[in-house]
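One protein chain omitted, others in place.
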Amino acid sequence: MTTSTTRRALLLAAVLAAGAGFATAAAAQTSIKIGYVLSRTGPNTGGAAVTTLPNYEMWAKEVNDAGGIKLGEKRVPIEIVAYDDRSSAEEAVRGIERLINQDKVDFILPPWGTGLNLAVGPILAREGYPHLAATAVTDKAPELAKRWPNSFWLLGTSTGAAEALVDLLVKLRDEKKIGDTVAMVAIADGFGIDLSTAARPALTKAKFKLAYDKSYPIGTQDLAPIINDVKALNPDVFVAFSYPPDTLALTEQSRIAGFNPKIFYTGVGTAFPLFNQKFGKNTEGVMGIGGWSGDSAAIKDYLARHKAARNGAEPDRWASAVTYSSLQILQQAIERVGKVDRAAVIKELQTGSFDTVIGKVKFENNLPTRYWWVGQWQGGDFYGVAPAGNVGARAAIVPKPAWVAP
Amino acid sequence: MTNAILTGLMLGGMYALIAMGLTLQYGVARIMNLSYGEVLIAAAFGAQGLFTGWALSPFAGLAFVIPVAFLLNLAIYRVLLSPLVRRARTRDALEVDSILATFGLAFILQGIMLSMFGGAYYSYSYLASPVHLFGETIAANRLAALAVCILLGGSLYLALTQTRGGTAIRAVAVDPAAAQLVAIDVARTAAFTFALGGALVASAGVLISTFLTFSATSGVVFTMKALIVVVMGGVGNMLGCLVAGLLLGVSEALVASLIDPGLTLAVNFALFLVVLLVKPAGLFGRASR
Partner (left out) sequence: MNARLATFALLTAAGLSLMAMVPYLANAYWLALGISLLQYTVLATAWGLFSGPTRYVSLATTAFFGVGAYTVAVLGEALPWPVVLAVAAMLGAALAVLVGLSTLRLSGVYFVIFTFGLAELIRQLVVWFEVNKSHVLGRYVFVPVTQALIYWQLLALAAAVFALGWLIARSRLGFALRIIGEDETVATHCGINTTIAKVTLFVISATVMTLVGAVMAPRWTYIEPSIAFNAMISFQVLIMALLGGAHRLWGPVLGAVPLTLLFELLSANFPNTFTIILGCIFLVIVYLLPRGVVGLIERRRETSVPVQRRLPA
């Protein structure tokens, strides 16, 4: 479907360009060509299909329905060129090179995931394309932003994530709501290891007792042994830096084993709508990475539009909204510059402040200043609870209510 | 310890379950089926659809999925694979052809599922309740999968060893040329066995969909797991398949609770490699073919 509309748009653009004559066609922009490379097949598909693709498609449609992006006095429609990177770094790199050199796109939207965003970073930097990475969590973000001034890291660093979690735990311990034993597991992949490596010293520094600290490989199909061992240690806090399939498996196994710590925190996937579909009432009190200010009007509106545009499918409550915001930011920056001038757009991104569904965003050294790091399922929806200073942060429900029979 | 062994047995049962169909398809019909995992995932989607759409229990769904899978696999074999079998002069040639053809088939099946269901993860809850066994708590859906695995594996083993048809199938597995000489219709037997393997893997897909999260692109994981179990047990050997699956499952669970969950898959692969080094044709395989 995308292809045929793209084709038609291309044809239209070609006809327009021919009609207008070469000289004027070069002078006046008749459309803005935007390209992206996403994992449509391979192991990354599950993440990209929930968080990234729906937002890219929805945004492009919304912009064109409104007449396009405003360049100076008039609006010009956007044309989308999309490729599949098959979850491979090499394909992603080549896809981006094709977008730049063959399709000559005006702007590029980033791929999904930390690894692929890093893989395409150097080319985007070399060619001077703005790079708004909305699905990458890396501790190198500040360093990368310095190395590649065109890159913006909207999800922040794993240290930030770990410290926000530990801060919340410290506060709850001070309120005497939890004790000080923590069990931590992490998936043996970039995400899990970065986060657990950052959380370990933070927990020790805050004088928490780390009773269990293990990793498990990607593709582990039964996490019961881990949950059984952890349950035997009876910790107050269970932290899992996990991926969607294991997030679901760990939660299900804990419910079956009757393992109900005061704080139950899982990783990527906790904020997915699938989590709610699967666990229903049992989501109550489960914490996870991410979150959003679900009470804000902008988010409610975004949720409604997403459901309408995607046949009832809901976005996840973390990176989806950030991804959509990154598109709003890009659009506003282009409109303020008023022409396809990538260097000027990058400059505007670095200095301007932008209105988005996640609130006002202003970059400092190419990183946002506020993030949602801990969310919690409360009354059937997932809300941000930490950092507590964020606008719209809810109070955490601690201890987590007991599991109920499904 | 008891708990680890129990969990391991259930995990192993699942491994054996997903491998049983392949040991028939590869051992008897001689098709190295790389689209095997996609069939499993398709069945999982089927069970998910029946469950969420019509509230049909996956076990009742089996009654629907198994015959459909049998017929579909029979069609696949008749239309796509039998020309290759007829054309192949040697077993090696058939192996190469079947790798290439089923690789293509895997792409097609995956593409169809991607266009139908998108790339997102799917998961639902069925029989996700605790069961108490030997003083330990385990998941009912996994226990059910183990029970069905033993039931299917056991009855297939009996059918293969005790019945006339089963003997014919084993004869084809050992030597198709000689089987022909004793008036066994090799082509029909192979087609039937391939379809039977397809029905088995579909039932595995239905059962594991009750406790594993899956997506349109996760088939290849199961193909490889099944190949490992089949090869470790000895190609074409039902009992070997069961023993190898359980061995892998128990070792994985033991390593997870006694040593380090981070090493489970490494130990699994190491165990597999060691078995092959000691017994180059798998646990129950014949020394040469």
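Read from first to last, the chains carry the letters A and B; within each, the first residue is number 1.
Keep in mind that, in the parts below, a contact is a pair of C-beta atoms (placed from the backbone, for glycine too) under 8 Å apart; a residue touches a chain by one contact, two chains touch by 3 or more.
From a predicted model like this one, the values you see are computed outputs, not experimental measurements.
Novice: Taking the whole complex into account, name the chains on display that the unshown chain touches.
Specialist: Counted over the whole complex, the chain not pictured touches A, B.
Novice: Check each of A:T197, A:Q277 or A:S296 against the chain that is not shown and name the one that touches it.
Specialist: Residue touching the absent chain, from the options given: A:T197.
Novice: By the contact definition given up top, give the residues of chain B that touch the hidden chain.
Specialist: For chain B, the residues touching the absent chain are 26, 32, 80, 83-84, 87, 92, 95-97, 99-101, 103-112, 114-115, 220, 224, 227-228, 231, 235, 260, 262-263, 265-266, 269-270, 272-273, 276-277, 280-282, 285, 288-289.
Novice: What does the interface between chain A and the hidden chain look like in terms of residue numbers?
Specialist: Answer for chain A: residues 1-3, 40-43, 82-84, 86, 88-91, 93-95, 97-98, 100-102, 114-115, 118-119, 121-123, 140, 147, 188-190, 192-194, 197, 215, 217-218 touch the chain left out.
The working rule: only the chains that are shown with their structure count from here on.
Novice: Express in whole angstrom the distance between the two chain centres, defined as the mean CA positions of chain A and chain B.
Specialist: 36
Novice: Please name which positions on chain B make contact with chain A in the complex.
Specialist: 3-4, 7, 10-11, 14, 110, 114, 118-125, 128-130, 137-139, 142, 211-213, 215-218, 221, 249, 252-253, 256-257, 260-262, 264-266
Novice: What residues on chain A touch chain B, complex-wise?
Specialist: Of all residues in chain A, those touching chain B are 39-43, 45-46, 48-50, 53, 185, 188, 214-217, 219-222, 224-226, 228-229, 244-245, 248-249, 252-253, 255-258, 269, 272, 274, 277-279, 405-406.
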